[in-house]
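Missing here is one protein chain; the remaining ones are kept as they sit in the complex.
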Amino acid sequence: MFRKVLIANRGEIAVRIIRALRELEIPSVAIFSEADRVSLHVQMADEAVCIGPAPSTESYLCGDRILEAAQKTGATAIHPGYGFLSENAAFARNCERAGVKFIGPSWLAIEQMGSKTSARRIAAEAGAPIVPGTEKGLASVDEGRAVAETIGYPVLLKAAAGGGGKGMRRVDAEADLESAFQAASSEAERAFGSGEVYIEKLIERPRHIEIQVLGDEHGHLIHLGERECSIQRRHQKVVEECPSPLIALQPHLRHQMGQAALKIARAVHYSNAGTLEFLCDQQGQFYFLEMNTRLQVEHPVTEWVTGLDLVHWQIRIAAGERLTVLQEDVHWHGSALECRIYAEDPQNNYLPSPGGIAEYIEPSGPGVRVDAGAFPGWTVPMEYDPLLAKLSVWASDRPMAIERMRRAIEEYRVLGISTNLQLFGQILRNAQFRSGNLDTGFLEKLEWTPEASDNQVRAAAVLAAARHSPQPSAQASGAAPQSAWRTQARKDLLR
Amino acid sequence: MFRKVLIANRGEIAVRIIRALRELEIPSVAIFSEADRVSLHVQMADEAVCIGPAPSTESYLCGDRILEAAQKTGATAIHPGYGFLSENAAFARNCERAGVKFIGPSWLAIEQMGSKTSARRIAAEAGAPIVPGTEKGLASVDEGRAVAETIGYPVLLKAAAGGGGKGMRRVDAEADLESAFQAASSEAERAFGSGEVYIEKLIERPRHIEIQVLGDEHGHLIHLGERECSIQRRHQKVVEECPSPLIALQPHLRHQMGQAALKIARAVHYSNAGTLEFLCDQQGQFYFLEMNTRLQVEHPVTEWVTGLDLVHWQIRIAAGERLTVLQEDVHWHGSALECRIYAEDPQNNYLPSPGGIAEYIEPSGPGVRVDAGAFPGWTVPMEYDPLLAKLSVWASDRPMAIERMRRAIEEYRVLGISTNLQLFGQILRNAQFRSGNLDTGFLEKLEWTPEASDNQVRAAAVLAAARHSPQPSAQASGAAPQSAWRTQARKDLLR
Amino acid sequence: MKLRVQFDEDSYVLEFRSSGSNSPCAYTLTGAEAHSGEASVIQVRPDLYSVLAGTRSFAVYVAPRGSQLEVWVEHQRYLLALSDARDFAASGRGASAKGRSQISTQMPGKVIRILVETGAQVKAGQGLIIVEAMKMQNELKAPRDGTVSKIATVEGATVAANQPLVIIE
Partner (left out) sequence: MKLRVQFDEDSYVLEFRSSGSNSPCAYTLTGAEAHSGEASVIQVRPDLYSVLAGTRSFAVYVAPRGSQLEVWVEHQRYLLALSDARDFAASGRGASAKGRSQISTQMPGKVIRILVETGAQVKAGQGLIIVEAMKMQNELKAPRDGTVSKIATVEGATVAANQPLVIIE
């Protein structure tokens, strides 16, 4: 087993990995940027090394400095977490060259799965379903017309060089193809400097369902079932769950998707933990999208239902141990949900909300797990991802998991910054969510119904507030903007 | 389902029940004594009613006032928790008479199992093994000699009227019986006013293993396996677990003890949750001790391994629902441990330590559950039980559960009062504990080995302390006792 | 004691009498909805209060949030502004001068680009400043046509929520 492990990450995932290391009795080394000097992962690790200033490009993305920190502290392995350098094949290769074990798949597998086109080709060759369409840019409208004919309308035109919806057009019938092609192409040209456009079958009301795989370095590979992650905002997952309500209706899907995932992973001799993302239509037809060659944010959901500790296994597998769990040993019990608590305002276009946390109270009790990077008194830095914590719950079935999550969300308190805590009350009480009839457009369509508060609730709020500031000062009386203007930027709010 | 439920308890168990009620969408009513005005259960409940001054005899033990509070708030059921009135048959009957459902077994079952002698007789009649011996006081030394002959030495002489070790004598051979009988009898006479002494087979290095049962009010009764609770101080449990390490070695025992438990419970037409305590010798011979006709403190251990929510089921069963879980549906997954965090000093004769909590940080992350009644800023009242919280963990096997518990204990912080947190480090690292070779004398024999701290640890402590109080005042420099003498009792420390 | 309370969108006047810090106080709330009652309000720790109103129990957290108070009652969050009831007339409503618009950022962050110069003519909807936080960029836009009379920040500066950055006249 490793003598010492460095965690090349920050926030909740660094804390998660430190906990696993502590359970395995392996000393941990945190790295931190100047903005993270007192962050939770620094407090919890056995050792900590500063690797640069706040911007990630000068700290968490500097592979060389991280390897230096590993060598300085005598760490013999690096856990990359997710994001940052976790899917950087060059970094994984540099670790190998430096004799430091990268806790993840081989750098070659990362590279092969790193490009969406390459991953798509590998998947197709392995016999897994992919979204029908062209893999490269269309030479002409006529080529597009021919492909659309084969795969059937509606189709989607997409910019080959870009993302984020720019240069994207939905086409419902052949008559609209030509004008849509011109529009998409010129928009792509303006946005990305290349007018190349490709075509794909459009999946209506798609669901995002992914398969967790786990393999050792001796060729044994299993899948741990699915997670449904259809509740997203701006392609960022917000709520995840297992079982997928779709798979609860069509149990054979878990096996089918699992087998498809294994085929693809085997094609790159995948080892360690990985996730294959699929787009699923409402009938259960699924298409491979891409592979995340690292630990997934939402892994706790799978840990709850399978009882397997993914981070323990990642470390043990990287140390050369055999994965002793056979496919037939994997069972799925009950139902798990995860909510991602972000420092952002869901009622204001999900605007990020860094700043000082005045009060921070986590839920607890039966069936509740919190993986957090936040704590009372912490100033959430503005430089990084707004994920504060992941709240996950388990119960014997989905309806009870939803009630438990509601109860846990109702216990959560974060004062001082805005969070999306109130959003979950909306989701969890939503009839469509409760029915399990999900798609990735759910959040966009969600109508916000504020909870009613009665007179006694308001009186309690006001009485406590009055006690809190018995003599309202001029400042507390809603000072005219001019005076605020004159006061210097309240930089201390922002560290 | 109930319109509203009153919780006739305080502390962590009241909080546990409020959480279950919230998950079931049932409004909750807390009761509190004057010492508990801001306790966590009051903060968390939807409603709260003061039922009297601090002493339990004037508050939590006053059934009439509690029933009054239920009627005042419109609660249609009462959950008694554990302790206080939970095993008081008269209170259960008064609830029934007042038309308020008592969430527990029938008052008759409570009464039948309430007396140890009656419980023992019922168990014997039901065909369950009981510790061999006389049920009543011995008429003479000769009677004792005859009984000892039958059950075999060593035997134990015990005061019929008392407990706590007074009037108790171990006898290893017939030659010692007469003098031991005289000594026990006269000690009992002095201590309890009655010299009556009975005889029992002495179980060497006994283990305390109990069986959880759960039954509905339609005659369906199942057992949920065992909990081993051999780690005790002064007959108070400190660590509990499932599976019992003994049963892990002898798997048939779970079935045998489960069947014995069911026989006894069926004899009193038991419904709702209950626990049958057994004494077990190291070979796996088990003897019924007594029945707890209520929810047990350590129920989370069973919830972890079976996935069943005992408090949900208690409420649903009391509301007349059928228990839909069949005996063959009950499976035991992995391994769970629970540590009871007490406000007491384990290095000073377990002296209680009420007072103000300055800082309170709970562990979190994978496989960790905390059921607490404590929170930062709370003043632990001196009037009640010192249980602050229960920390329970789950992992796929016992060795990993132990490591996880160690990790979780290491994350726990309670400042301001003494707790037994440091004790668990001692237990969890102990070779005998890790081997699973337990008995109820374990804690008494435990040798305390302080953890080594190195120079850097001490320097870190001193530097932070120096920063905390940059100008040590006369008071901080260890003022002479005289000055402390003159200052009035620091009553504010004690609320 | 009499206080004016701005409670999210609604205004109230709260009147209360307390005979001691830990004894129940009688209160009257007038405004959007009128209500009066008696409550016991106990401070549990600096930012936490336990309020009993009749038999209803509330744990109330309070923390300052700019010039307001962030208050959580149960799982619901409110923003309150308290002021002496006599200040009501004085404090008024539309305090910002007519014909003058202040543009401030709702999101604390770093100014990564300033798109206009002092004196520039701008049209409603035109981008003025881009602020970035947590990898998300937020473009502040002109609320109306006008002239940029002041730019109160520089590229690279760290700005707080609600800090005014540009004035258009």
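The first chain written gets the first letter, and so on, giving A, B and C; residue counts start at 1 in each chain.
Keep this in mind: contacts are C-beta pairs under 8 Å (C-beta built on N, C-alpha and C of every residue); 3 or more make two chains touch, one makes a residue touch a chain.
This is a predicted model, so every value here is computed, not measured.
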Chain not shown, its touching partners among those shown: A, B
Touch with the omitted chain, as defined above, among B:Met1, B:Val141, B:Val330 or B:Met382: B:Met382
Absent-chain contact - pick from A:Ala35, A:Ala48, A:Met168 or A:Val197: A:Ala48
Residue among B:Ala90, B:Ala173 or B:Leu415 touching the omitted chain: B:Leu415
Positions on chain A where the hidden chain makes contact: 29-30, 37-38, 42-49, 72-73, 376-378
Absent chain, residues of chain B that touch it: 343-345, 348, 350-355, 358-359, 382-386, 409-413, 415-416, 421-422, 425, 451, 453, 455-470, 472, 475-482, 484-485, 489-491, 493-494
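FYI, only the chains that are shown with their structure count from here on.
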Chain contact topology (line, ring, star, complete or other): complete
Chain centre separation in whole Å, for chain C relative to chain A (CA means): 32
Centroid spacing, where centroids are CA-atom means, of chain B and chain C in whole angstrom: 49
Residues of chain A touching at least two other chains: 410-411
Chain C, residues touching no fewer than two other chains: 48, 56
